[in-house]
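Written below as structure tokens is the structure these notes are about.
For chain A:
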Amino acid sequence: MKTLLKNCKIVNYDKTIDGNILIDGEIIASLSASADEKADKTIDCKGKYVVPGLIDMHVHFRDPGLDYKEDIISGSKAAAAGGVTAVCPMANTKPVNDNSTITKYMIEKGKDFGVCDIFPIGAMTKKMDGEELTEMGDMAEAGAIGFSDDGKPVCSAEVFRRAAEYASQFNSFVISHAEDKSLAGAGVINDCETATVTGLRGIPAESEEVMVARDILMSKLTGTHVHICHISTKGTLELIRWAKAKGLNVTCEVTPHHFKLDDTELLSYDTNFKMNPPLRGKEDVEAMIEGLKNGDIDCIVTDHAPHHIDEKNVEFDLAMFGITGLQTLLPLSLELVSKGVISMNDFVRLTSYNPAKLLKKADRGEIAEGKLADIVVVDTEKEYEFTLELNQSKSTNSPFIGKMLKGAALYTIKNGKVVFEFPA
Partner candidate 1 sequence: MSYKRKDLLGMIDLSSEEITYLLDTAQTFCEINERDVKKVPTLKGRTVINLFFEPSTRTRTSFEIAGKRLSADTVNFSASSSSTTKGETLIDTVKNMEYMHSDVFVVRHAYSGSVKFISENTDASVINAGDGLNEHPTQALLDLLTIRQHKGDIKGLEIAIIGDITHSRVARSDIWAMKKLGANVRLFGPPTMLPKYIEPFGCRKCATMEEAVEGADVVMMLRVQRERQGKLLLPSTREYAKFFGLTNQKLNLAKEDAIVMHPGPINRGVELMSNVADCSRSVILPQVSNGVAVRMAALYLLGLKKGGQSENTAEKL
Partner candidate 2 sequence: MPSKEIMNKDEMSRTLNRIVYQIVEDVKDAKEICLVGIRRGGAHLANRLNEIFKNEGYTNIQVGYLDITLYRDDLTTIAEYPVLHGTEINFNIAGRHIVLVDDVMFTGRTTRAAMDALIDLGRPEKISMAVLIDRGHRELPVQPDFVGKVVPTSMDELIEVSLEEQAGSDSVAIHKKP
């Protein structure tokens, strides 16, 4: 089957060109096809941007075990609707993804549905208990792309060190959810003026930074690539900058909510603004934007964390941390483009090219001949309300539901097939 995308403004991380993309089967055959090229399906992309499929390195698909929140099918649908063609689900499923059987299950289920590639992140320690290493070799062979005890950060520096060392044997890397749980204490929002005003307990920025510092040093000690999850503070970014200047093998990611929203949202006690790390101060938000602009931050991820309404419509302290994000990744990131903070090429670099590189997936991250036909046709000007009807996730815990968004995936093409079309 051949598909022709004509009149495209093709955006890659390094340049933007005009062209007609011919897809043959699952592969991009040409960027310079004739507009009259015969194809089974032709899409006129006039006036639209065409970008490589987004790769979200940090999601929670809750499958297996917590499928009342999300499963690989609904998660894939949400991804496709957000222009995302590959995701890395974290290991905090039930049971934990700490063995190759679960890793394979996740990959296969994603493959069967065929809308979004699943590159699972395996647990670093058994049951994510922070004590015994998992069978990383076996899991890596099964397709686990990296290792992390996301959400339950490894307390012991020794355990983290050994995990990082061991992962390197399998050409893998480790991902750190940097949080000193003892310092975060019973905190539920950023430690800030809003905490003083609302009486909600604060999580100091330092609870993140102290662990970022440690895990940077663990990278120094082991030489293993350490990727810092969802950074949220100005201080973290300074530490990352230091690490990069030293030439350490450290990368990091940020979520749209951490560069879009600040902690004053919490004055409403709305649990859809409760996430971990918490929304931080205006200064931190500005630092995140600056980090995206100057390249200190490597990629944008969602930390898509679906939770059932019954887990959110409760007392603030008891509500689960996290919000969904797959369908707002694109509009919120494009806002940075329309504000002139980053270019369209930067956008592609942060959402597709860099993640592909970090994940060592050479077949994607670019629109080029011979690459996988994971392509998104983007309408940067489309304004629409993010309604419950548009929402594809099983869960609705997004502060953006009911809000106006600008920028959408018109078509999401996965392995050469249109898997999502924005509803007319």
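The candidates were selected such that all candidates are chains of the complex that A comes from, given by their letters.
Here is the rule we go by: a contact is a pair of C-beta atoms (placed from the backbone, for glycine too) under 8 Å apart; a residue touches a chain by one contact, two chains touch by 3 or more; residues count from 1.
Everything quoted here is computed from the prediction, not taken from an experiment.
Interface remark: chain A makes contact in this complex with candidate 1 (options 1 or 2, touch as defined above).
Against candidate 1, in their complex, chain A makes its touches with residues 191-193, 195-202, 204, 267-269, 310, 313-318.
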